[in-house]
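Have a look at the structure below before the remarks.
Apart from one protein chain that is not included, each protein chain of the complex appears where it belongs.
Take a look at chain A:
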Amino acid sequence: MTEPAREALTPEELAAEWEESKPPAAGPVANLIAAGAVIAFGVAGILMSLSLGAGSLGEPDAGSWPLVVSATLTILGIALAVRAGSTHDAEQFGRSSLTVLAALATMVPFALVVGVIGFEIPAALLAFVWLRFLGRESWRVSIVGSVLMVVVFYLIFVLALGVSIPHLF
């Protein structure tokens, strides 16, 4: 970040600066993919609603309402696809997006083992990975931090609030 030799002052300059610091906008392909996903979702909804029974206006069936919503969704998706070239509110995915994937990957093992071995070890491991590898903290901060977090969570969740999270100790 450029520092304060010349700081923006007017609202317009500030707004422009915020605008600049935004991640770059994604291109029409990304917008088309998003529109395609919406259409696919809508069409799937229509098909499943029809199999539930579309009913009639006087006697709506289980599928009637989802059918109306899915049809609306499909139409909106088509409108999005038409406008894909002129929309700029989607953001590009970059290298840093991989961080998000890694973050999601840490949560799956947490969910798998928490019911079996309690929350302490998985939570400490998750915190450690987030601190050290996703957050690039030092080894010391990461180790102390993750242990400290688990201790505090234990004190709050298990001892103070008595919630039903499985725990080892």
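Operating definition for what follows: a residue touches a chain if its C-beta (ideal position, glycine included) is under 8 Å from a C-beta of that chain, and two chains touch if they have at least 3 such contacts; residues count from 1.
The rule is simple: contacts and distances are computed from a predicted model.
From the set "Tripartite tricarboxylate transporter permease", "Pyruvate dehydrogenase E1 component subunit alpha", "Twin-arginine translocation signal domain-containing protein" or "Cell division ATP-binding protein FtsE", the protein name that UniProt assigns to the chain left out of the figure is "Tripartite tricarboxylate transporter permease".
In the complete complex, the residue from A:103, A:121 or A:147 that touches the missing chain is A:103.
Touching residues on chain A toward the chain that is not drawn are 1, 3-4, 7, 9-12, 14-16, 18-19, 21-23, 26, 30-31, 34, 38, 41-42, 45, 48, 52-53, 56-66, 69-70, 72-73, 76-77, 79-80, 83, 86-91, 93, 96-97, 99-100, 103-104, 107-108, 110-112, 114-115, 119, 123, 126-127, 130-131, 134-137, 141, 145-146, 149, 153, 157, 161-165.
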